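Every protein chain except one is present and positioned as in the full complex.
Chain nomenclature is as follows: A and B, assigned in order of appearance, with residue numbering initiated at 1 for each chain independently.
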Amino acid sequence: MHSVPGGPFDTQQGQLTAATRANLEAKYGLDEPVWQQYLNYMSHALRFDFGIPYQQPQTTVAALIGRTWLVTLQVGLLTIVVAFSIGICAGLYAAYHQNSWIDHLVTFCATLGVTVPNFVIGMWLILCFAVARSWLPLGGWGTSGACLFGRYFCTDWILPVVAYALAPMAIIARYTRASIVDVAGEDFIRTARAKGLSEVALMRRHVLPNAQIPMVTALGTEIPNLITGSIFIETMFRINGLGKYFVTSALNRDYPMIMATFLLIALLWGVTYMLTDVAYTVLDPRIQFSRRSRG
Amino acid sequence: MSAAANTLSHGFAWQATQRLLRNRLAVFGLMLVALISFVAMFAHWLAPHPYDYARFDRVLLLPLQHPEHLLGTDEVGRDYLSRLIFGARTSLLVSLLVQGVAVAIGVPLGALAGYVGGRTGFVVSRLIDVMTAFPSLLFAILLISVLGGGLHSVVLALSVTGWILIARLTRAQFLTLREWDFVLCARALGVPAWRIALRHVLPNALTPIVIAVSFGIPATIFAEAGLSLLGLGINDPMASWGKMVGVSNAYVRVYWHLALFPTLAIALTMLGCSLLGDGLRDALDPRHVSST
Partner (left out) sequence: MPNRQVACLILLVLAPALAETTVGGRHLSADAAPYARQVLRVPCDNTRNEVTFDHAVSVYQRYGCVQDLFSDTLVDLDSLYRPEPAAAESWSVADDGVTWTFRLRPGQMWSDGTPLTAHDYVATFRLCASPEHAWDFAWFYSFIGKGGLRNWDRIVAGEMPPDSLGVTAVDALTLQLVTEGPFPAMPSAMKFGYTLQKRALEEFGPYYNNDPATSVSSGPFVLTEFDPGYRIVLSANPDYTGYRPPLLQRIEGIYMSPATYFLAFQRGEIDLVGHEQLTPADFATIEAEPTLQANYLRHYGDFRTDYILFDTFSPPFDKLAVRRAFAHAVDREAIVAGIYGKMKAVAAHSMLMPGFPSADTTGALADLQRFDCDRARQYLAAAGYPDGDGFPALEMWMRGEPPATAAVYQASAASIAQCLGVRIQVSNKDGRVFMDALNARPTRLQMGAVSYGMDFLDAANLLGVWMSGGRHSWSDSTFDHLVTSAGAMMGQPEVRDRMFRQAERILVDQVGGVFIAHRWAGDLMKPHLLGDSFRQPDAKGIAGRRWGDDSLWGDMYIGDRQ
């Protein structure tokens, strides 16, 4: 991080005088050797003191992340619910009507959903629903537009979640379809069907459990991505979340924020991996991690 | 034994190709990929204008607004069709290379982590996990400031983190499949571990890998675009589809053609690769091996 060119205090129009730069670096402890900065940081981090972001010196990193991540989490969880439910249903449907027009439609839509970037989708959604016709608010998260049932559902949730969920939906649909098709072609499925097992029971007891392993891996990867937010969605739809800080911290060389956000990412991924590994053993009891394979 | 095995593998390859060619969707995908590759390779002859020639009196023309510019012109006055054609070269190169490296690194590592198990498997799995939190943007800035910009730096920067998902998917598949009966049988017969992994487990594990690669292609194209927009990737006037889409954001409300055509190109490439990939996977599926 420190070897990346450019520092946090370079500005556009005038350059800082050498003296000012020296003052700033002393103020933020950047004039110490890197290893010492690292030790300082870790000792503070263990006490949950993550420092003060250069971008917003009035607050602490912990407070900033706490405040903004709460919003991003809401967006992410809602997106997960929407993307997973629609994605899995579409994938299941396509798998069971393999090679029909529905299957091709799902594949085609999945392709589009992934290739059209979400800022283009977002812009068009805003244009269609918020500018050309004022059906939905232009942005905000619970702050503008109508909220029904006392903040349990707000209309300004609709556009950002739709824009954000399209790509994951596409990915989930395709993985689901492929995993199910993969398992459904196995011999033991044909045997079970020949033995007279109904489709539903077949699905529940034989297909799904075996298809879930690759699904869990792929889908599990989506979750940390979604709950850490997207800078495009958040800036375009005026959501005051954490997503933009991942990018702006790097670009502004805001070292405390960079360290903290990456700690957060590492934590999230670590938990995700742990949970997926646990899920493997739950879904397929034959899986063992410790036994060495012989031969 | 070995002669019979040779005949079997020769027959397998032949049968696989036949199966592939019979699959209409796969053939369609193959044709798409072939067409785009052809365009990329022969860009110099196919493009009506040089991709970097700018005429300042023909800026932001819509498609067919001028007879010489079928797909219009971009914001600097360069022919869009030509830029699309040359962009195929860059985008295909970057995406296929990065995905190739991702498979080359990810599959063996994932197989190792999933199949071997025990301490080695644990170590490799943790290595994969640690690489996930790698700060790719910062690393890209660092790498490119050291190496200078250009295609090779971009491919390198994107390859460093591009293999992780494939490794994880492979690992999950191997973890599962190594407990299946056919593997247990092969082990009981004394087949060496690497052979089991390569010839028995891997073909069954292909499905999510193929899908990951097909999703990886647009992802790589856009990642390269993101780097280019930060000045870290390829420089202007070189064209790449992802960069063309990225730049179009400021113009898209009126000059829709700037976003539409590169997006279509990326979508077609992805479609071709996924159809072809699905077809390959079906063709290589060992369940179809007729017993001799």
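Note that a contact is a pair of C-beta atoms (placed from the backbone, for glycine too) under 8 Å apart; a residue touches a chain by one contact, two chains touch by 3 or more.
Keep in mind that what you see is a predicted model, and the values were worked out from it rather than measured.
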Which is it among B:Leu35, B:Ala54, B:Val101 or B:Ala193 that touches the chain not included here? B:Ala54
Among A:Leu219, A:Met236 or A:Met259, exactly one should touch the missing chain; which is it? A:Met236
Could you tell which one of B:Ala16, B:Met238 or B:Ala267 touches the chain left off the display? B:Met238
Hidden partner sits against chain B at residues 52-54, 56-60, 75-78, 141, 145, 149, 229-232, 235-238, 247, 249-255
In the full complex, which bits of chain A touch the chain not displayed? Write them out. 5-7, 9-20, 22-24, 27, 55-58, 119, 123, 126-127, 130-131, 134, 138-140, 143, 235-238, 240, 244, 248, 251-253
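FYI, only the chains that are shown with their structure count from here on.
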Once you find the CA centre of chain A and the CA centre of chain B, what distance in Å lies between them? 22
Using the touch definition up top, name the residues of chain A that touch chain B in the complex. 1, 3-5, 99, 107-108, 111-112, 114-117, 119-120, 123, 127, 171, 174-175, 178-179, 182, 185-187, 210, 213-214, 216-218, 221, 247, 250-251, 258, 262, 265-266, 269-270, 273, 276, 280, 284, 286-295
Under the stated contact criterion, what part of chain B meets chain A in this complex? 25, 115-118, 121-122, 129, 132-133, 135, 137-138, 141-142, 145, 165, 168-169, 172-173, 175-176, 178-179, 187, 190-193, 196, 207-208, 210-212, 215, 218-219, 222, 230, 245-246, 248-249, 252-253, 259, 263, 266-267, 270-271, 274-275, 278, 285, 287
